[in-house]
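To start, the structure under review is shown below, and the notes come after it.
With one protein chain removed, the remaining protein chains of the complex are shown where they sit.
Chain naming follows the written order as A, B and C, and within any one chain the residues start at number 1.
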Amino acid sequence: MSSFDPDTRTSWLAPEDLDLVRDRVPMVYVQAVPVRLDDAGIVTHVGLLLRLLPDGSISRAVVSGRILYGETVRHALLRHLAKDVGPVARPRLPPQPAPFTVVEYFPHPEVTGFHDPRQHAVSLVFVVPVDGDCMPADDALEFSWITPEEVVSPTGQQELSGDQGRLVRMALAHVGRLT
Amino acid sequence: MSSFDPDTRTSWLAPEDLDLVRDRVPMVYVQAVPVRLDDAGIVTHVGLLLRLLPDGSISRAVVSGRILYGETVRHALLRHLAKDVGPVARPRLPPQPAPFTVVEYFPHPEVTGFHDPRQHAVSLVFVVPVDGDCMPADDALEFSWITPEEVVSPTGQQELSGDQGRLVRMALAHVGRLT
Amino acid sequence: MSSFDPDTRTSWLAPEDLDLVRDRVPMVYVQAVPVRLDDAGIVTHVGLLLRLLPDGSISRAVVSGRILYGETVRHALLRHLAKDVGPVARPRLPPQPAPFTVVEYFPHPEVTGFHDPRQHAVSLVFVVPVDGDCMPADDALEFSWITPEEVVSPTGQQELSGDQGRLVRMALAHVGRLT
Partner (left out) sequence: MSSFDPDTRTSWLAPEDLDLVRDRVPMVYVQAVPVRLDDAGIVTHVGLLLRLLPDGSISRAVVSGRILYGETVRHALLRHLAKDVGPVARPRLPPQPAPFTVVEYFPHPEVTGFHDPRQHAVSLVFVVPVDGDCMPADDALEFSWITPEEVVSPTGQQELSGDQGRLVRMALAHVGRLT
């Protein structure tokens, strides 16, 4: 696999082909909730991007992206993390392949409450400790570290769209930091 | 979603379309390891099908199948369980959406060791307690309940292809029954 | 072990001995969040007791109790479930031995936010689907099935003490039902 470059392959997948495929099978996504840990491994901050979501709203959001044909889950995570939080963030992927949760996005908003008007996507969600400096890249407007307490505060919830707020609270519960 | 019948939609996805899609994006699969539990929830038996695998070999195997466009992970699991172990098996899907592991199948056998010559597939794997009678359906030749000790015996391992043996041992380790 | 009756052993552990032990080592506890599932395994209700907590308050609470010397985690769960929700509840313990979370109770309320003035306790917490009829037993005043939406409503949160509300929200997040 080392000589395989999924990004080349992707650019070869013309937009009209992607549309065709999206209308026929579920897409596989990865999502990463970047976190800062203290020396004992306790989550002190959650890293959130400010970005334009598929449904058109602006919201804080976690790292997110499609797994390409021929790409492993881990390489998809690393690629999207590099794209969204920059090349020196030094993410530490967990050793286990199981995501802490699976979120299903549907074009119809009421199937699961997770909504993506473009497609049906099955997303594997991971909490990813990040040691290095993070800087917003690509289409993200901003990147901020927020405490677990701020996430669930009224202001924090206001800055997170329904989907993303729910996802971040699930991640906080998983790491024992949902207050 | 209740009025949506994914099987109709699938039949509408012509074989040549499926081939086209398979060559462009990873497919999302679910796999279920059926188990019998005693009253304290300890796994006493693993349920295995005898079937023709994608790579042409005959092997014992777990329940396996594609998630269709518009179908939830849970409905895909129930549909494939009904197809493979029959309509009265009474599977009990776990309450949590996270699979106990994720297995990645690639057309090239050496990427992960899990091999599917037809496609790149990302598979969410669940242990599913089953209470009712099981009968092999569709393309399966046989269905058997096997003890954890038999699975890891030389005979048991011989009846399981490399992939499937590894998957079943991972499931046994997860439930604390790998000896 | 089958001839071993932990309850006899416990009655043999005189109250003053238990006090002595509690002051020297952490106690091991199990906690179970009883849930009702629909046919697809989705949590529709959470079962909560109304009871007197260790800190003196009255609150809705999950099933909870000590693991005795010589008793397995599973038998402790079954014993406390039988005691708290009655003998015909038919709990279905999950096949995996790992709890979905571990909660640490300390005599000092600020170590983890989980408080037990009597002792330092390490609690293994499980979500346990329950099929049969539940009736409050022993020291519980009432048993009720509550929807995930009601749990997080202002009224629901008011009826749950800080600890127990946090624990139930963690369980809901784990099963994908935290709204």
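We take it that a contact is a pair of C-beta atoms (placed from the backbone, for glycine too) under 8 Å apart; a residue touches a chain by one contact, two chains touch by 3 or more.
All values derive from a computational prediction rather than experimental measurement.
Novice: What shown chains does the left-out chain touch?
Specialist: A, B, C
Novice: Among A:18, A:53, A:93 or A:137, which one touches the chain that has been omitted from the display?
Specialist: Within the whole complex, the residue contacting the unshown chain is A:93.
Novice: Please identify, in ascending order, the residues of chain A that touch the omitted chain?
Specialist: Residue positions of chain A that touch the missing chain: 35, 37, 39-43, 72, 74-75, 78, 92-97, 100, 127, 129, 174-176.
Novice: For chain C, enumerate the residues touching the unshown chain of the complex.
Specialist: Against the left-out chain, chain C lists 1, 13, 17-18, 20-21, 23-28, 66-73, 96-104, 106, 108, 111-112, 120, 122, 124.
Novice: Which residue numbers on chain B touch the omitted chain?
Specialist: Within chain B, the residues touching the omitted chain are 101-103, 113, 166, 169-170, 172-174, 176, 178-179.
The rule is simple: only the chains that are shown with their structure count from here on.
Novice: Just send me the rotation angle from a CA overlay of chain A on chain B, rounded to the nearest 5 degrees.
Specialist: 180
Novice: Just curious, how far off is chain C from chain A if you go by their C-alpha centres, in Å?
Specialist: Going by mean C-alpha positions, chain A sits 33 Å from chain C.
Novice: Would you mind pulling out the distance in Å between where the CA atoms of chain A average out and where those of chain B do?
Specialist: That gives a centre separation of 27 Å.
Novice: Where in chain A do residues touch at least two different other chains?
Specialist: Within chain A, residues 101, 103 contact more than one other chain.
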